[in-house]
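A protein chain is absent from this complex, but the other protein chains hold their places.
Per-chain residue numbering starts at 1, and chain names A and B are given in the order in which the chains are listed.
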Amino acid sequence: MPTLLRRYGIWAAAMIMCGVLPLIFKSSFSISLLSQMGISIIFALSYNMLLGQGGMLSFGHAVYLGLGGFLSMHALNKIGGGALPLPLELLPLVGGMAGVVAGVVFGWLSTDRSGTTFALISLGIGELIAASALMLPSFFGGEEGISGNRMVKMTLTGFKFGKSVEVYYLIACWMLLSVGLMYLLTKTPLGRVANAVRDNPERAAFIGYNPRSVRTLQFTLAAFFAGLAGGLFAINYEIITAEMVGAHPSGSVLMMTYIGGVGHFFGPIIGAVLVTFMQQSLAGITHAWLLYFGLLFVMMVLWAPNGLAGLIMMHEPVWKAGLLRRLLPSYLAILVPTLVMLTGIMILVEINYHLSLSINPDDPLTLFGIAFNARSPVAWGLAIALAAVGLFFFRKMVRWVNQSWNEVTQAMKGADR
Amino acid sequence: MLEYLLFSVLNSLVLGMLLFMLSSGLTLIFSMMGVLNFAHASFYMLGAYFGYQITQAVGFWPALVIAPLLVGVIGALVERYGLRTVHKYGHVAELLFTVGLAFIIEEGVNLIWGRNAMTYPVPQSLDFPLFTLFSTEFSTYRMFMLLISVAIFIGLYMVLTRTRIGLIIQAALTHPQGVSALGHNVPMVFMMVFGGGSALAGVAGVIGGIFLITEPAMAATLGPIVFVVIVVGGMGSLTGAFVASLLLAAIQTFAVGLEYSLTDLFALVGIHGQVSGLLEDLGRIQLSHTGPILPYLFMVLMLMFRPKGLMGKRES
Partner (left out) sequence: MLNKVFAIFAIMALALVITVPVMAEDTIKIAYIDPLSGAMAGVGDAGYKHFQYNAELLNAAGGVLGGKKFEIVPFDNKVSPQDTLIQLKNAIDQDIRIVAQGNGSSVAGALIEAINKHNERNPDNQLIYLNYAAVTPSFTNEQCSFWHFRFDAHVDMKIAAITNYIKGQKDIKKVYLMNQDYVFGHAVSDASKAMLKEKRPDIKIVGDSFTPLGKVKDFSPYVAKIQASGADTVISGNWGADMSLLVKAAKDAGLKAQFYTFYGNGLGAPKAIGEAGIGILNSVTEWHLDLNQEEKNAEDEKFFLDYQEKYSSRGEVPYYYGRIGTTMQMLAAAIEKAHSTKAKDIAYALEGMEYQTPYGKVTMRAEDHQLIQPLYISTYAKAGQGTVKYDAENTGVGFKTIQRIEAADTAMPTTCKMERPEK
């Protein structure tokens, strides 16, 4: 029983959580946020099948999301018109199949080499598809895109899908299913060989696996899930436009996957949840959210290349050894200057945005409940001082953190012996 | 027709040389360090904004010198404190670092200069038509751009072939490890090349910001096309970048004049038919509409069938 719980407990917990969340967060904004998160999770995980598991850095993954979405939307309109007998719940499969077709073609064309060559080909294909999307209005619907009505007669579950919470449950089911499938894929021989091809294509070729075929297969599967996410997108928003195949979603899935962490299966899930939340909520709070987002991304690249998941998993052995408590004092100590420094930077950024974008730059700016004039030298001085002092102590505390880590590592090594 | 041809040649030369100024730095960086620098066009944008700001303060001519130097210094700092830190995580991390940097530079420019275009007019001393042929004028500023970029091309060529550092750079282009083994300070060379490449982008920005528009989106619109240039030109080949710049500019310029579509082509060989939907769209697209997207097609085909590029010495 304990093994059973350990093996399947997480999945059960995830299911329960997906079921319960909309009961806690009832507003339609949070429901649509949760739905968007579900779609992003599938999309980010499918992206990580390329980047994390296959070593293929793609700048055009949205092509498959978008194509899947467009085909699903056309299919949805056919269902609504009675020309296609397919229950709505299975519509994302149409998107997935569109992804597979596009994935086989473009995958075979672009996976002869990995690395920079692959990245550039994906960039080129992305630009080509995005540019032609506006030129082919009969399929992509021009600037206005294609819209549809998800309230069709043919459903399996008896849901009418008029309410967004019903759509949320549909997305949650597909999300859980896809996450499960993608997790299982990493355990199959294909998943393993994909890792081998990522790490050393020559050796993989030497033991009889054609790297190009392996990459194409992996690429196609990733495109399937991206297309599936596109199908869910079509159902959720009931509209899809040409920009969905463009550079913007491609870049944003790259960022969410990387911030979450490419080295661990669950990394992109964290990234998708966090970034979607930022995109929808932070944007309502501050004009500067794109800047914060960019800074977060660069900081992750510089100091935490394994993403949030990497940071978390770094502590797993320490936790198992029961030594986490020895790290805590230094962590608390570094938290203070970090917060001070971030506060300083934030004030500087907000002051500047206030001056350049607000209704009236002379109106007082309210930050942390304090209103002040953005031009006042006091505010500027304070912000710069906070940032500088924070940085100074931050650098000192980094040494302490490193030292604690060394001690802990030593202790663990000692325990091993 | 002659008029159209002549001016199209001149215009494609101007655009081509601007592209070359941008891509020469990028191709040096890419070939030496293996870093596909997504922030390169952002340095071009910084050049334009610095150029604008300095022009406001002290005039265009000082700006033409100071702004690129500033951009070069920033580039060198980015290499020293940013790229070198992520170098140990591999090329993907380096590349992503530049992606993030491009993002931050764009938002930073928004923050400081706002989101609208800047008024960055042609300097008065260059603001007159140089000559008029038939009925079309050719502006002095365009000629000035052409001259500057030719001068830079010659200067770059001299530095790379006649100076010691140039020889080291050339060697590092093809055999980075070998150069390092000979005892040269390769990280230092990297920093200088990165700074120098950024400064070149800065020059392109100062003069291109006037020619085109100085606005926060300028980096994003020009960024991908520079990649096309270095891919088509080939790894490690300045000459290749030069040829590719001119070629791409010519393609874009001349495609505009060709108003032929697939439907016309089929009509030519005697096929007339009524199609609808997607096929009709495809048939309707004229060559002249595709000018600006042809480069990407070119790049994808080149990468698939000749990854070395036109004149590349090796694959990435």
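Note that in this section a contact is a pair of C-beta atoms (placed from the backbone, for glycine too) under 8 Å apart; a residue touches a chain by one contact, two chains touch by 3 or more.
Because the structure is predicted, anything quoted here is derived from the model rather than measured.
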| item | value |
| --- | --- |
| Among the chains presented, those that the missing one touches | A, B |
| Residue of B:73, B:256, B:297 or B:310 touching the missing chain in the full complex | B:256 |
| Residues of chain B in contact with the chain not shown | 1, 3-4, 7-8, 11-12, 14-15, 110, 114-119, 121, 129, 132, 135-139, 141-142, 211-213, 215-217, 220-222, 225, 252-254, 256-257, 286, 288-293 |
| Missing-partner contacts on chain A, residue numbers | 9-10, 13-14, 17, 21, 24-25, 27-33, 36, 131, 134-135, 137, 142-145, 147, 149, 162-164, 233, 237-239, 241, 243-244, 248, 264, 266, 269-270, 273-274, 277, 279-281, 283-284, 287, 289-290, 309, 312-313, 316, 356-357, 359-361 |
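Please note the rule applied: only the chains that are shown with their structure count from here on.
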| item | value |
| --- | --- |
| Averaged-CA centre spacing for the pair chain B and chain A, given as whole angstrom | 31 |
| Of chain A, residues touching chain B in the complex | 51, 57, 109-110, 112-113, 115-117, 119-121, 123-125, 127-128, 131-132, 135-139, 251, 254, 258, 288, 290-291, 293-295, 297-298, 301-302, 305, 349, 352-353, 356-357 |
| Residue ranges of chain B touching chain A (in the complex, touch as defined) | 34, 36, 82, 85-86, 89, 91-93, 95-97, 99-101, 103-104, 107-108, 110-112, 114, 224, 227-228, 231, 276-278, 280-282, 285, 289, 292-293, 296-297, 299-300, 303-304, 307, 315-316 |
